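Of the protein chains in this complex, one is absent; all others appear in place.
Labels A and B are assigned to the chains in the order they are written; within every chain, residues are numbered from 1.
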Amino acid sequence: MIVRSKRRGLVAVLAVALLLVAVLGMVAVGCGGNNVAAGSTTTAAASTSTTGTSTSVGATTTSAVGLKAELNGAGATFPQPVYVEWIGAFQQIQPDVKINYQGVGSGAGIQQFTQQTVDFGASDAFMKPDEITAAEAARAGAKVIHIPTVFGAIVLAYNLPGVEGLKLDSDAVANIFLGKITKWDDPAIKALNPDAKLPSTAIQTVHRSDSSGTTNAFTSYLAAVNADWKAGPGAGKEIKWTGGVGGKGNDGVAAVVKQTEGAIGYVELAYATQNKMTMADVKNKSGKFITPSLESTSAAAEGIQIPEDMNLLPLVSDSANPQAYPIVTSTYVLAYDKMPDAGKAAALKAFLTWALGDDGTAIATQLGYAPLPSALKDAALQKVALIGS
Amino acid sequence: MTAEVQVVDGPEVTSRLDNWAGARATSGAGLRGTRPGARRLLRDRSMTFLIVASVVLTLVPVIWILAQILMKGGSAMSWTFLTHSTPFSMMKQGGGFLNGLIGTAIMVVLASVVSIPLGILGAVYVVEYGKGNWLAKLIRFFSDVMTGVPSIFVGVFVYTALVVKFKYGAIMGAASLALIMMPIIVRSSEEMLKLVPSELKDASHALGAAKWQTITKVVLPSAAPGLTTGAMLAVARAAGETAPLIMTALGSLQLVTKLAGSPISSLTLLILNGAGQAFEAAQARAWAGALELLVIVLVFTVLARVFASRSRLTR
Partner (left out) sequence: MGPSDSSSSILSADRWKRKGAGRGADSLFAFLAGGCGVLVLLALAYMVISTTRTALPAFRAEGLSFVTGSNWDPSNGSYQILPFIYGTVVTSVIALILAVPMSVGVALFLTEYAPKWLRAPIEYAVDLLAAVPSVVYGLWGLWVVLPYVLRPVSDFLARYLGFVPIFAGPSTGLSYFAAGIILSIMITPIITSLSREIFRSVPSADRHAAYALGATRWEMIKEAVLPRSRGGVVGATMLGLGRALGETIVVAMLIGNNPVINLSIFKPGGSIAGAIANGWGEATGIQISALVGAGVVLFVITIIVNMVARAIVYRFNRA
């Protein structure tokens, strides 16, 4: 009878569904809880770096034994690989501190931090004055703290078969992205690269379509070094670009650059290295053409006058240091000095203290990010101590 | 009455009609002495060609996507992948998407449990009871309007309405998915219910059945395959959505089973995250996750269709 078979069918579907849920539940309880173990039983090299330094870690975090908390953070995508790796390593030391970090973009990170939907935020861009006001208004009596964590370089990746080590200076970069230089064999580029065989292909610029701290650092640099840029598009996480296409995320930009002959776009150093993209050498303030690398990035952060509020970008961008790569970005963890939950405050403090220590630094360099120089690190640790005070 | 067809010069046309369409075009009387003229035959053959070509063209992306997913994700797929959570690393290999699987399962099930019954019964009201009154018109109007809503927009709405007060959670994610699913289910169910021949309903009434009995025992079983199709399209859509979940569930590195108050992951969020990473290990995991999601949704769809077809009243 139709009805009976339909009923049986429904019962069967329900039974299968319940069975699946039960199986998943058992699997979750049984195996899923060991996600940390799963991650650490692989790649021997990485796991030894965390277990091998456990003795020194114990020394720095003796006061933080046996913490228990759940923390949620969201923000910049640039430092996401480092933060995720840090969280994993830290969770092995403090298994009851469950931290979650999601890369949603610097802008969204600031927004969610302000709206109190996350415990800490992360942004490549220093918060603007009105953003800071709004965030401090959202939590009575609290002040916003910017804690720098790592530095990175923003490289100009390009697609010109047969042309290696392209040299560009700040005006060339600005004019390319302003649309004033439209062909690769333009005299301005030729002057910088007398020996290169530059084709007459049209230049296709690629920028980020999403609100991005990487864009902010890149455009801040351009605004600082080029008057036309400052008067025109200016600096910001999202600006009005002249022409070009917008790719979503670093991978979107990379995809277009890789597929389009004559394309040039800006991506993070770590991304360009991992994907073996050709990068341009950029002329820095001292007049030298610098190849982007960890060393040249760190050089930009050396010997700067550390500001109280930690607004570092104006100081590290276009650095005067002759070894420094000119287009660098700092990135911050955003926190309040007053946190309603003491357990969360203690956990966050312990995590950041550990991350800025030797173990965290080792992980960062392994992933391709430049750690803070020691003076800056001490200043950052002082900021961390303000959390939950 | 079989092969007594007297079609001059065209036995293959008739026999193919027999075999393919199963139609017994053999009633002799009309066909004796008629054969389609050359132009009609040409039109018939060229349309057949076009239709077969469209099938082939549609199958190309199917095979291509499947090949791409298998190629890129096959290396990371393993039993470990299915049973372990994300490793806290973009560069290390291993680990899996269990936290995403649980998140997707929780949110899609929650959303379906709410939107499928509501949607189908709402469509029942519009077709059977509403008969063009103001409520039915309004339901239809808003369902129409909402079929085209961008999924990020739903996410934005649920974020500002709920997440800011109650924080991220599986229920928030499910709410945004349900808002996306409901218009699809209402609209498609409305079309499918309209297909039920009125003779069936009249016959049922003629036998003394009450209206609700007609609906539950005749209309719904008759429309079951179509209703299932609509529901499965909605479920597949919900399982594959990413943008609204970014704003309502946020995503999580941890394995979360709580329904509210804690951000939770989903397979789609993990795929989006992993695919955009620089490191190969993370990318491979993302494609393996895509394969996992694809298989789960496909299996579920197939199962649902099989069970629904058992209750078909006709054929």
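The criterion applied here is as follows: a residue touches a chain if its C-beta (ideal position, glycine included) is under 8 Å from a C-beta of that chain, and two chains touch if they have at least 3 such contacts.
These figures come from a predicted structure and were not determined experimentally.
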item	value
Selected residue (touches chain absent from view) among A:Q80, A:S106 or A:T297	A:S106
From A:G252, A:P292 or A:G388, residue that would touch the chain that is not displayed	A:G252
Interface residues of chain A (partner: the chain not displayed)	1-2, 4-5, 104-109, 111, 130, 202, 204, 209-211, 234, 236-241, 243-248, 252, 255-256, 259-260
Chain not shown, touching residues in chain B	13, 17, 19-21, 23-25, 27, 30-31, 34, 36, 40-41, 43-44, 47-48, 50-55, 57-59, 61-62, 64-66, 68-69, 117-119, 121-122, 124-126, 128-130, 135-136, 138-139, 141-154, 156-157, 160-161, 178-179, 182-184, 186-188, 190-192, 194-195, 197, 207-213, 215-216, 225-226, 229-230, 232-233, 236-237, 239-243, 247, 267-268, 271-272, 275, 290, 293-294, 297-298, 301-302, 305
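Heads up, the rule we're going with is that only the chains that are shown with their structure count from here on.
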item	value
Where chain A and chain B are represented by their mean Cα positions, the distance between them in whole Å	37
Residue ranges of chain A in contact with chain B within the complex	2-3, 5-6, 9-10, 12-13, 16-17, 20-21, 24-25, 27-28, 31-36, 38-43, 46, 70, 72, 74, 77, 80-81, 84-85, 87-89, 91, 98-104, 115, 117-118, 249-252, 268, 270-271, 273-275, 366-367
Interface residues, chain B side, partner chain A - complex	80, 83-96, 98-99, 101-102, 105, 109, 163-164, 167-168, 217, 221, 224, 246, 250-255, 257, 262-263, 273, 275-280, 303-304, 307-308, 310-311, 313
